[in-house]
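The structure that follows is given in the form of structure tokens.
The other protein chains are all here in position, but one chain of the complex has been omitted.
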Amino acid sequence: MYKRSGFLAMSIRHLVIWFLIAFAVFPIVWIGMASLNPSNSLITGGLIPRQLSFVHYIEMFSNPRHPFGLWIWNSIKIAAISSFLIVLMSALGAYAFSRFRFKGRRAGLLTLLLIQMFPQMLALVALYLLLLSLGEFVPWLGLNTHTGLILVYLGGALGFNTWLMKGYFDTIPKELVESAMIDGATPFQAYWRIILPLVKPILAVVFILSFIGIYSEFILASIILSDSEKYTLAVGLRLFVFGQYSTRWGVFSAASIVGSVPFMIIFLLLQRFLVSGLTRGSTKG
Amino acid sequence: MSANIIKVVFLGLTNALGIWAATGLYVTSNWVLLIVLVAGLVLLDIALLKKNAYPLRYLLPGLLAFGLMTFYPIVYNIAIAFSNFSTGHILSKEQVIHHFENVYYQPEGADRFSSQAFRDGDRWLLILRSQTNGNLFLGLDGELIPLDPNDARLLYENGDIIAFNAMTPLAVRDLVANLDVLRSLTFSEGENTVRLASLREYRAEKRRYAYDPGTEKLLNLETQITYVPIQGTFTSADGEMLDPGYRVNVGWENFQRIFQNRQIIGPFWRVFGWTIIFAFFSVTLTFALGLGLAIMLNNPYLKLRTIYRTLLIIPYAIPGFISLLIWAGLFNTNFGLINQFFDFWFQFKIPWFQDGLWAKVAVLFVNLWLGYPYMMIVCLGALQSIPSELYEAAHVDGAKSFQRFWGITIPLLLSSISPLLVGSFALNFNNFNVIFLLTQGGPPVAGAQTPAGATDILISYTYNLAFAMGRGQEFGLAAAISIIIFLIIGTISALQFRMTKKLEDIGENL
Partner (left out) sequence: MLKRLVVVMFMLTFLAVQGVQPHAQNNTLLIWADTNRIQVLEGLTEQFTAKFGVDVVLQEKDFGAIRDDMIVANPAGEGPDIAIGAHDWTGQLVANGVIEPLAFLQNDRSLYDPVALEAWSIGADIYALPYATEAIALIRNTDLIPDEPATFEDLLTVAKDLTDKEAGTFGILINAFAPDPFHSFPFISTFGGYIFGKNEDGSLNACDIGLGSEGAIEGATFLRSLIDDGFVPAATGYGDMTGQFNAGKVGAIITGPWAIADARNAGINFAVSKIPTIKGNTPGPFVGSQGFMINSFSNNKELAVTFLQEFLGITSTQVALFNVGDRAPALLSALAEVSDDPTLAAFAASAADGSPMPNIPEMSSVWGAWGDALSLVSSGESDPATAFTDAAARIRDTLGCN
């Protein structure tokens, strides 16, 4: 699809990208500067603060009531486990919707998508009460548990992720599966051993999207988690900014910067999957 | 054969566990969980036992989670929409009746006592000292017996009683351990009842209300006024209403309120119009930028691609509410960096959140920043699924890059991600966070008798109504409004799905 371009064309591309990078990164740079500014205000009046100091970063890790390190770990743990499970469940579902011809296939999937458009203003109360009841029977799935929270996040697995994957699955030639089944494999084995490795890019995409969605989520998490050791980073950060007249911008900025590092690492690691894994021509002949 | 054994054992186990759990749920009237459990079990059995329900096995985990976490709240929402669940009607009827039956007041001349508890085997007795006149009483078997301070059975030290009849008073820790017993000790003082007030205090009190389950009337024993429950609130003949009330079914009333209320219906079209514009431009702009970046970053000849991708994904790495607070600060009219830039170069400051039009621009701009990484990632992934032979064939046929783009890339891309565009539209239609955290729906529109601001979208506007109306939280109203919003966006999306069906067929028949 691409051919080698001339120097000018390439330079223009680089320039455009750098301009967009500035657009993307600018607010982060600003909050980074705020995190190094010892005063507690976000409106610093200038980009570079007069004094540079790491006082907020130190403060961040020194309050035993606010274990930022633990919170970040909680966020990573919950987001990683949930995303992994979501990818599994979503891929299973996408395979079914793509490979099996059963009645109400498209309509079924679209209905699921439509249902998810319901505004969930009151979902908080409903899920709170649900987990409360559930927790009476299965204590490790109730309120104030990480497993309970993960279960809540899994509710969104079958949705647009599934659709995205299904579209990708559709492009895998049928012959691949058929030839495997002729060789004696069950549909599940064909799925697990042949299809899945081929769709790595989309698995990575769904993992990344789910991870960041869950990592940033704070509304459900703050309703469900009540012990401060169990908080995720997003929930913990809320404590710092939602007082009407008491926003502690300094520590908030520092924590935001530190908190975004895990996601960047995950993204860096998963980037290499974002290239095509499809090998065309493997069933020619 | 072995697969069959595993299947059977598994089914046996899960069904047994399921039935045990179901009986537990039935006994405690946990209907929701019961229904979900039974449905889940039935589906599981069908999936594993019926041959042609094979696909169900793949869908079951996802469906169960979906049912519980997405579908159930919707059912709950619908149930609430037909109730008056709101401030003053949060509790159930039993809770409210229990509340009133436990309201006590101190009548004129009622006494309060400091207490010491003594235990004589299974018998408990208290020594109560009145806080008003210092009189001593022995609390025994429901009676208050006056006690002479010089009674021989009392032993004093420094003015405090340290023994009675050779028994020592219970230490605080023992009092705590026996709280239930202490609560059960009540005594009559005339018409009043003397009850436990705190760990070492008793008070003489009177019940204020008596409830008659037969007639459902509440009688105020002090004023002799009767209250009858009307729509969940105990109301007197004069119209005096008691708090708290309880939640009851009110049928279609919430929906009627919506359609009859000027404050809600008045700005509807204006807010709806802006909601559509906001959603449309959000999707279009983020998709355009995301796709453009994806195509550029997909170019194997572009050096530093990986670094670029990582840097460009940064808006996505910051949790939304943090970024929104940062952007609100950047757009600060008087001191924000953006206006400092404009002031320096162009000598004026833009009234970002004070002017309706500029507020809209700011909101779209921020949403673009927030949303393009998602589109970029999705496009990067979807672009991989376009077979390269198509491009090669087109190149051989002499098609220019422009033609290749519109003839191959766009149709195939849309075929796989058009539902996501529909989904993104729906998401932005209901994008409460961005509006609320950035502008709170403002700035207000002059002359409007309603709380709808210039950047309010349907959901932020109705949230405002539901939680800043009347006496505070109006969950029932909010639930009804949610249903209506769902009908609107559901219809729009269903139509959009129809339109994109054609695009999908191209992809499937590749």
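Each chain carries a letter (A and B) given by its place in the written order, and its residues are counted from 1.
FYI, a residue touches a chain if its C-beta (ideal position, glycine included) is under 8 Å from a C-beta of that chain, and two chains touch if they have at least 3 such contacts.
Note that this is a predicted model, so its numbers are computed, not measured.
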* For the full complex, which residue in A:10, A:70 or A:132 touches the chain that was left out? -> A:132
* Structure fact -> The one of B:168, B:306 or B:354 in touch with the missing chain is B:354
* Asked: Which is it among B:12, B:190 or B:273 that touches the chain not included here?
  -> B:12
* Asked: Which is it among B:54, B:335 or B:405 that touches the chain not included here?
  -> B:335
* **Among B:95, B:168, B:306 or B:403, residue touching the chain not depicted** => B:95
* If the missing chain were put back, which residues of subunit A would it touch? -> 39-43, 45, 65, 125, 128-129, 132, 136, 139, 143, 222-223, 226-228, 238-239, 242-247
* **subunit B residues touching the omitted chain (full complex)** => 4-5, 8-9, 11-13, 15-17, 19-20, 87-88, 90-92, 95-96, 99, 104, 106, 112, 131, 172-173, 176-177, 179, 182-183, 196-201, 203, 205, 243-244, 262-263, 329, 332-335, 351, 353-355, 442-444, 446-447, 449-451, 453, 464, 467-473
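Keep this in mind: only the chains that are shown with their structure count from here on.
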* Between subunit A and subunit B, what's the gap in Å when you average each chain's C-alpha atoms? -> 21
* **Complex contact set, residues of subunit A against subunit B** => 1-2, 4-5, 10, 13-14, 16-17, 20-21, 23-25, 27-28, 30-31, 42-43, 45, 47, 89-90, 92-93, 95-96, 100, 102, 106, 110, 112-123, 125-127, 129-130, 133-134, 136-137, 151-160, 162-164, 167-168, 170-171, 187, 201-202, 204-205, 208-209, 212, 215-218, 233-234, 237-238, 241, 252, 256, 259-260, 263-264, 267-268, 271, 274-278, 280
* Structure fact -> As the complex stands, subunit B meets subunit A at residues 21, 24-25, 28, 30, 32-33, 54-55, 58-59, 61-63, 65-66, 68-74, 76-77, 80, 289, 293, 296, 298-302, 304, 306, 308-323, 325-327, 329-330, 332, 335-337, 340, 369, 373-374, 377-378, 380-382, 384-389, 391, 404, 409, 415-417, 419-420, 422-423, 426, 429-430, 432, 459, 463, 466, 475, 478-479, 482, 485-486, 489-490, 493-494, 497, 501, 504, 507-508, 510
